[in-house]
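Every protein chain but one is kept in place in this view of the complex.
Let's turn to chain A:
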Amino acid sequence: MFTIDRRGLMAGAASLLAAPHLARAQGSVKPRLTLISQWSAGSDGAAITALGRVFEQEGGVWQHSPVPGFTTEMMNKLRADILAGNPPAASQLKGPEIAAWSRIAPTVDLTEEVKAAGYEEVVAPDLAKLHKPQGKWIALPLQIYRTNTLFVSSKAMARVGATELPTTWEAFNALAGKMQAEGITPVANGGIRWDDGMKFEIALAGISPAAYRKAIMELDDDALRGPEVLAAFQQLRRFANWMDPAVAGQHYSVFLPRFIKGEMGMLMMGGWAQGVIRHNGFDAGDYMIGQAPVDNGKPAFVLNADAFIFWRSKEPDLQAGQKLFAKLVMSKRVQEMYSKTTGSIPVRTDMDLSGEGWSEGQREAARSLNESVKANQAVLSLAHNMAQSNQLTAAMIDVLTEYVHNKAVTPEQGRQRLAEAVESAR
């Protein structure tokens, strides 16, 4: 404890040298961090509070202002703070929006800290790229979720006499057919925009991660009009036909009890659903969990990650706080604590998850991330604003959600509309 305190003080002293005129007035500097996030309740709130406690133990002053509710509200607060010339030391931000926002206000170059921590070597390359838009690290990822995760109701499996998770879309479709014959709604769904968009990304990433990368991440026009995207639209139509027609506009979690009871068979949802299911009073025996089908037999990982961006500040105590905070966010200790609380997996690919407190689902997802990175099959999520800027994402999700709910649109038309939406939004 003592040594770390001293390290914190040294970080503070370093920033004292950087701003001697301010330092004289303040004497010794206590690292301080002002932070905006939307995490205030549930496991997210618990995790960030615990992180704050660690920060305080290290001698820092923790000033967290949560803006709960929609992400847009948090961004409005950030916008107002930036316009007022007083951005927080760090704020929650993710995906390509990091690059977009870094253009409107100065950020902190964390490259030194990242190098010192040897962090770059242990982060998935596509993810790392998002956090260093102009070649400099200005933001740090905190935790990762896999969106292409398949949850299958144990009761529904027992009713159709199946024991294994489907690993290809063909097997998935066969299992769904069996469930339907048994009177089970094969696909659990909520009917909110991102939910619909996620179904598409899971389908396409499973059909071909390479096509996903080309079409969704690189927006290659040929790939967008290619056969894999068409196949994904066909699979999305199958999903739509297997959903409960009475479900629309509700959060997926509303239907978790029906899923657990076996009235709904399969839920395609990010890893965070484990925490929600547990929160609803069900346990790991009620469902089977694994990677959603991938046709080429190798693991693929559709990545969603939360991160913090660091805004430049003149005050030495905030600068010291940013250094301390960066060090903590990159540390194994904090990542373990954070992921254990929220049910995510750590950003670091060099961590050992065999210990106590990790779930089987987390271990499997972490393994899969490692292998997917090696196989070049780790891609960024579209529905969770990781693959494209918000503007493009919204235009693409418009097409996908309409396609799910309007069965008069054919897969060919869906594919064409998606390509056109990309064209007009660019």
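In this section, a residue touches a chain if its C-beta (ideal position, glycine included) is under 8 Å from a C-beta of that chain, and two chains touch if they have at least 3 such contacts; residues count from 1.
Methods note: contacts and distances are computed from a predicted model.
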Protein that the absent chain corresponds to, by UniProt name, given "Sugar ABC transporter permease", "Glycine dehydrogenase", "Aspartyl/glutamyl-tRNA(Asn/Gln) amidotransferase subunit C" or "Chemotaxis protein CheA": "Sugar ABC transporter permease"
Residue among A:193, A:225 or A:312 touching the omitted chain: A:193
Residue among A:85, A:161, A:183 or A:249 touching the omitted chain: A:249
Sites on chain A contacted by the missing partner chain, in the whole complex: 72, 75-76, 79, 82-83, 97, 100-101, 104, 191-193, 244-250, 389-391, 394-395, 398, 401-406, 424
